[in-house]
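The complex appears here without one of its protein chains, the remainder shown in place.
Entry: chain A
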Amino acid sequence: MAKQVLLIEDEPNIIEAISFILSRDGWSVSTHANGETAMDAVRRHTPDALVLDVMLPGRSGYEILQDLRADPEMGTLPVLMLTARGQKKDRELADKLGATRFMTKPFSNAEVLTVLREMTGGA
């Protein structure tokens, strides 16, 4: 059975491109574009991995990650953080809040696939 990945990102064309390559790689992909309701989406989809953008409407990816790690049921979910800011302090904040991996934009499709496989042990 294909592994579930939830992509929380608000850029439509990035959503479309990443969804396409993940689907081709055998993942079952769900998407969500709003930070405020992101936690509900995670509970609803119960994914095997989460791809989470930092800059989202409503709530930042960091806040979502913080809530996620404090949640007893979803606290161990592998999370790949995506951000356009690659400064050391951003990476340190992501680490501190418990991101599994951190990737700066622009990234390559191959990188996303490789990291997701490493995080979950394959699609």
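Quick note on the criterion: a residue touches a chain if its C-beta (ideal position, glycine included) is under 8 Å from a C-beta of that chain, and two chains touch if they have at least 3 such contacts; residues count from 1.
In the analysis below, contacts and distances are computed from a predicted model.
As stated in its UniProt record, the chain not included in the shown complex is "Transcriptional regulator, putative", which appears among "Transcriptional regulator, putative", "Vitamin B12 import ATP-binding protein BtuD", "Branched-chain amino acid transport system permease protein" or "GDSL family lipase". Per the touch definition above, the residue from A:Gln4, A:Ser28, A:Ser60 or A:Asn109 contacting the chain not shown is A:Asn109. As for the chain not pictured, it touches chain A at residues 11, 13-14, 16-18, 20-21, 24, 55, 84-85, 105-110.
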